[in-house]
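The structure follows.
Of the protein chains in this complex, one is absent; all others appear in place.
For subunit A:
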Amino acid sequence: MIPELGHFAMLAAFAVAVIQFVVPFAGTWKREPRWMAVGASAAQAQFALILIAYACLTWAFVERDWSVAYVAANAHSQLPLMYRISAVWGAHEGSMLLWMLMLTGWGAAVSVFSRSLPRDVQAQVLAVLGALCIGFLLFMLLTSNPFERHFPVPEDGRDLNPLLQDPGLVVHPPLLYMGYVGFSVAFAFAIAALIGGRMDAAWARWTRPWTTSAWLFLTLGITLGSWWAYHELGWGGWWFWDPVENASFLPWLVGTALIHSLAVSEKRGLLKSWTVLLAILAFALSLLGTFLVRSGILVSVHAFATDPARGVFILAFLGIVLGIAFSLYAWRAHRFVADGEFALLSREGLLLLNNVFLVIAAAAVLIGTLYPLIVDALGLGKISVGPPYFNAVFLPLTAPLAVLIGLASVIGWKRAGRSEVLRRLRWPAVLAVVGGLALPWLVEQKLLLVAAAGGMLALWAMLMALEEPWRRWRARGAAGLTQMPRGIWGMTLAHFGIGLWVLGVTFVSLYSIERDVRLGPGQSTDLADYRFELLRVEPFSGPNYDADRAVVEITRDGRHIAELYPEKRLYRAQGSVMTDAAVEHSPLRDLYVALAEPLDNGEWAMRVYVKPMMRLVWLGGVLMALGGVLAASDRRYRLARMLRESATVPGGATA
């Protein structure tokens, strides 16, 4: 009964989506405020309905209702409760439902927090979101209904893919989807701007917090995905340039460009059509990512759906959405006129440069991701493009970005004086060069030129991120810091995070030591200054798996550092084997042990790593996201809202 209720809620949500699309649009056309107002309530109603559907599916998982095909395929009676709840998004149908929950959630949030928008703009934004909901709900109802029952009802479920039974995966997809789907709001704003032909500082100010929020979720999602891959399937790798990873990285790159060009549009009234184009592109790449992941044309751990009908549907949907968006753009974008002059040596000039590099990097990643698919589709052979390509193309394009980041706070809007700028960046530059040279030697006692270059870029970005708080502190003491707007704190934190990330990536790529060894109980291997000794391997039973668990002691100069317990698990339901690595970490290094395979006479193949500064890669990502939180919650967005509210209350109906 409950699954049917969920299915019904989805159908009802579809009907509401149609209303949310048609009525507000008609309202703006006819200038009928009551019709426009329908958008907000429809968005909220739709969110409530999808929430009901989502709760029904979760209930089916919690209650182990094997008569629902999706539940039976992705859970098992012994699966712990946490994983039964997260199994809702463990495969295609359920993750589409989660996607819908996010999409309607963003829509409901817009309807609540954007009351201050001019009515027609809000109506148009919600109508565009409604149209997107129609597409996705249609997709679910026609090709991927999570509530489908099947007979006969099996005795037990087939269990969740063991790879997905990890705390990291409980939160990774929801965060990622929040990001992906969040760009739909920026997209809807862009379409509304194109329809209305209005694109001013106020528009940019409305759009910015939404875009920054979506971006910060995407940042967290990607960071967490990387962390999860490191622990669960990476064999110690943290980024593979897997097409599905690229699918999430592409919107991130364009989204990053977008939050920066939005700043230019807000502060200087420039780059307007470019900003709108980026908003469309960011969402287009999110959709493309969905298509790549859902169509099953990729060979990947993430690619679970292999029904061609789904691929065709999403491709068609992608074509329609983008066709309309780009036609509108071609037709209307020339109306956006720049409000001022443009000087290259100014903050807006450098932000444009940042945008160019980010977009080109995105293009390079896109080429590498799509080229093999296109070659295959044309029947020219099966090829694959590996990490060497992406590293070769991506690194040269991002190094200039790290240089540019350092200039963010010292170069002002409009036009900057050269001597003033030089004076401000003199000392940090010297420090960065000296520190960059010293760091590899201090940490690793071995100087590599590439490491020194990476260290310089990283220190440069970090020092220059602190330049603005430093300057304010120098000028006005503690008051200067407490009065610094959150937006600037956000920038400081995010840019500092990028610096940390660069540092982490540089060191972990250049100084990691990896070794595959064959060890028996009592034997040990030395790696850098660490000795890894395999004490014993013992059987171990988890809730739904049996494992061989090794006890590995790590010592340094005879001093005990840690005892690690890597496992080789056999999941009972599907008989699948999984490696669960064990990691001991400090901010400066990770010690990683994985149990690979049993060999003869009690010996095991093991993988042992020493990875310097691995944590910084993720810490950098988290700082970027935190910066996003601060920037999105800047007081001036709330102020603008309050001002508008007080202004519209007396003559409310006239807006």
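Throughout what follows, a contact is a pair of C-beta atoms (placed from the backbone, for glycine too) under 8 Å apart; a residue touches a chain by one contact, two chains touch by 3 or more; residues count from 1.
FYI, contacts and distances are computed from a predicted model.
For the chain that does not appear here, its UniProt entry gives the protein name "Cytochrome c-type biogenesis protein CcmE", which is one of "Cytochrome c-type biogenesis protein CcmE", "Putative tricarboxylic transport membrane protein", "Sodium:proton antiporter" or "ABC transporter permease". When you scan A:420, A:516 or A:538 for touch with the missing chain, the hit is A:516. Checked against the hidden chain, the listed residues A:372, A:469, A:521 or A:542 yield one contact partner: A:372.
The chain that is not drawn here is touched, among residues A:383, A:422, A:442 or A:513, by A:383. When the full complex is taken into account, the listed residue touching the unshown chain is A:364, out of A:175, A:364 or A:593.
As for the chain not pictured, it touches subunit A at residues 235, 299, 301, 338, 341-342, 352, 356, 359-361, 363-364, 367-368, 371-372, 381-386, 388-389, 392-393, 397, 516-518, 574, 576-579, 596-597, 599-600, 605, 607.
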